[in-house]
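Okay, here's the structure, questions in a sec.
Apart from one protein chain that is not included, each protein chain of the complex appears where it belongs.
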Amino acid sequence: MSDSYTTDELMIINAARQLGALAADGKPVCFVGIGLPSTAANLARRLYNPPPVLVYESGCIGSKPTRLPLSIGDGELGETSDSVVSVPEIFAYWLQAGRVDIGFLGGAQLDRYGNINSTVIGDYNKPATRLPGAGGAPEIAASAGAVMIIMRQSKRAFVERCDFRSSVGFGDGPGHRERLGLRGGGPQWVITDLGVMAPSPDTCELQMVALHPGVTREQAVAATGWPLTFADAVPTTEVLTETELDALRQLQAA
Amino acid sequence: MSDSYTTDELMIINAARQLGALAADGKPVCFVGIGLPSTAANLARRLYNPPPVLVYESGCIGSKPTRLPLSIGDGELGETSDSVVSVPEIFAYWLQAGRVDIGFLGGAQLDRYGNINSTVIGDYNKPATRLPGAGGAPEIAASAGAVMIIMRQSKRAFVERCDFRSSVGFGDGPGHRERLGLRGGGPQWVITDLGVMAPSPDTCELQMVALHPGVTREQAVAATGWPLTFADAVPTTEVLTETELDALRQLQAA
Amino acid sequence: MSRVCSLTEAVAEMVHDGDTVALEGFTHLIPHAAGHEVIRQGRRDLHLVRMTPDMVYDQLIGAGCATRLTFSWGGNPGVGSLQRFRDAVENGWPHALQIEEHSHAGMATRYAAGAAGLPFGVLRGYVGTDLPQHTESITPIECPFTGEALTAVTALNPDVSIIHAQRGDRHGNVQMWGLLGVQKEAVLSARRSIVTVEEIVDEFQPVPGAVVLPSWVVGAVCEVPGGAHPSFAQDYSVRDNAFYRAWDAISKDRTAFTEWINRHVLGTSNFAEYRTSVGLEVGASV
Partner (left out) sequence: MSRVCSLTEAVAEMVHDGDTVALEGFTHLIPHAAGHEVIRQGRRDLHLVRMTPDMVYDQLIGAGCATRLTFSWGGNPGVGSLQRFRDAVENGWPHALQIEEHSHAGMATRYAAGAAGLPFGVLRGYVGTDLPQHTESITPIECPFTGEALTAVTALNPDVSIIHAQRGDRHGNVQMWGLLGVQKEAVLSARRSIVTVEEIVDEFQPVPGAVVLPSWVVGAVCEVPGGAHPSFAQDYSVRDNAFYRAWDAISKDRTAFTEWINRHVLGTSNFAEYRTSVGLEVGASV
């Protein structure tokens, strides 16, 4: 075990573990964005067998990069892919058709029903902060078999209601995805620096289902903008191993 | 000059001349089917500069075959193309988008308004003769800038009204293409073994605009299933030259 | 992830009586061996789908495997009619064949919609023709922005699609190149899929124009060298035009056809035996 690590490492390794478990469960196909999701997915490729299959919105299918890409269109991604297709094709034939098991998202705001804002803080027409925008997220959130979210937990980011709904989680609550006709399963795991959240089976509201070693319930409540609830059992996530940390650090140094 | 040639050669060379003139006029892109159209288009590539640009429905763009293909998917077509695309793409991005100058069609029946039947002779549900079907023709007839038809002229084939309308020429007459919203210009030339037909500017009805050497008006009338009219001037088509015949025969022998 | 297995196993497992089955190929890479295996295993009541049904569909229809055909052009390219197809439509032999008829552009749009997980596709097509009167999967649609009149067609989602490709690898990935028609869309639109390949290799070498279908969108990969014959596989074989021409005479006559199927397809246990039976091992073409 190791007790010297960053919260980024904590989130990445916990996300990679989940991806490894999903790949072992026959759900390997992962649609990833750049940043923590890409790092976690690439780490899982090194740690687990069967490895996740990486799909990038730039059209790369089955990428096996030897170093971490800085951008979604990094040359390394295309050159190590099983197949490179056009952007219209990756969204239509691959994501929309339901071939992606896990969509991997982040955002500026996340609300209690797992909806994501990556568009604006404040009013749309007079934004306090203009964010980059939705990008690929709305259709990933709609069509991926399940969605994993990685975000640092804070009252500012984990809000009662998003200023703008860029991507739909469970919308306004139970049954809303079905009414909207969304085919994917919605957010199933939110990996934060404090622990892991998952939707309550009854209310669809995100609740803490695990805490990282040393994190208290009070810290989680204080970092959440809605009245946070906890699952019946809230285990502590496994301590990061030297193997995991070494693999991650080697990957980041490559 | 030569007076020893087949009617196929007569039709092919007259069609090739027209394609050569169109290419010189900045309309080189020709969507061709196998058989006489493909032979004529390939002959024009050898005889004229600028040459026509050949597009085949199998996805070949800018094919430069060195021998005549027997089928639309002949390996020679793909290997000599500037680009090979999928069949959905060739129809959507290339034909439908209006990038084809000349569509080249044949058929079992042609009616006075240039509509084509390539589906059935007799009743659709109890056909006397089941033909291969429409294939690419309906959308070629709809979207190509102009359509050239090659067919052997006879009362059985050149009919008052097609048993089945597989591809639209001028529909029921003047203004019908516009009412249907068809973007292409419709049939402009019908190359037969007796001469050349074109739509009357007033009535859209096909009329003889040229006769091949030695062919009489009476022969043309007798080979047409509607009361055939003639343009004000009906020139005789140029006699086939040795250059044309040699080029065609070399092409067919290759 | 796809299975690498024999064609016999793949057809037994994936093609069922009553299925909607697309064996696609646009002159190039037509899965003849797979079509023969379907005949050999005696499948019945199939709804066959293909843009360009040619010889192998003539055989499936004549052998009594199909009760329905969805298509856009049914002929023997460069030769003439499909005699068994005509006999089924005109005379109901060996039994009636219900047809659903489209244009190429419409069929391509339908496969693309199926591959994209949409229930319909849109095109500028069919307008003014007699096809929509006879085909329920064609209907008008209006542009919600401009009001312009266009045509919608239903998506195609076969129960099984079968294609032939140049290469598979041991993980069940598929690599194909040259004229690829609607084969990618056929596989991606289908619930199950079988790909016969010229050879199974350890690793793919990049080829200009090649498409790779990853193992996880393919059902089974079966090594059947020459499995497209008399169609061809670019860089492996050439089209056997003489065989296509010879088919005309065989297929014109019900008895000649039946004898041919009995002897070469039903009388052999796999494609290698079939090839010997039709004399391909010794260089003859029929």
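Residue numbering begins at 1 within each chain, and the chains themselves are lettered A, B and C in the order written.
Everything that follows uses one rule, which is that a residue touches a chain if its C-beta (ideal position, glycine included) is under 8 Å from a C-beta of that chain, and two chains touch if they have at least 3 such contacts.
Small disclaimer: the values here were computed from a predicted structure and weren't measured.
The complex has one chain that is not drawn here; which of the drawn chains does it touch?
For the complete complex, the undisplayed chain touches A, B, C.
Return the single residue from A:L10, A:V55 or A:L95 that touches the missing chain.
A:L95
Would you mind spotting which of B:A21, B:A97, B:A128 or B:A254 touches the chain that isn't drawn?
Missing-chain contact among the listed residues: B:A97.
Quick one: say which of A:I12, A:I34 or A:A223 touches the chain that got left out.
A:I34
Tell me which residue among A:V84, A:L194 or A:A247 touches the hidden chain in the full complex.
If we include the chain that is not displayed, A:V84 is the one touching it.
What residue numbers in chain B mark contact with the hidden partner chain?
Counting only chain B, the missing chain is touched by 28-29, 53, 61-62, 82-83, 92-93, 96-99, 143, 183.
Determine and list the chain C residues touching the chain excluded from the picture.
Interface with the chain not displayed, on the chain C side: 117-124, 137, 139-141, 143-146, 148, 150, 152, 154, 206-210.
List every residue of chain A that touches the chain not included in the displayed model.
34-35, 57-60, 70-75, 77-79, 84, 86-88, 91-92, 95-96, 119, 124, 127-139, 142-143, 164-168, 171, 176-177, 180-183
Just so it is clear, only the chains that are shown with their structure count from here on.
Among all other chains, pick the one whose mean CA position is farthest from the mean CA position of chain A.
B
Please state which pair of chains has more C-beta contact pairs than any other pair.
B-C
So which chain ends up in the middle if you average the CA atoms?
C
Could you tell me the distance, in whole angstrom, between the mean C-alpha positions of chain B and chain C?
One centre to the other, that is 29 Å.
Could you please state the distance in Å, as a whole number, between where the Cα atoms of chain A are centred and where those of chain C are centred?
About 41 Å separates the centre of chain A from that of chain C.
Could you put a whole-Å number on the gap between the CA centroids of chain A and chain B?
A distance of 57 Å separates the two centres.
Which parts of chain B, given as residue numbers and ranges, touch two or more other chains?
Where chain B is concerned, no single residue meets two or more other chains.
Scan chain C for residues touching two or more other chains and write them down.
Touching at least two other chains: 185.
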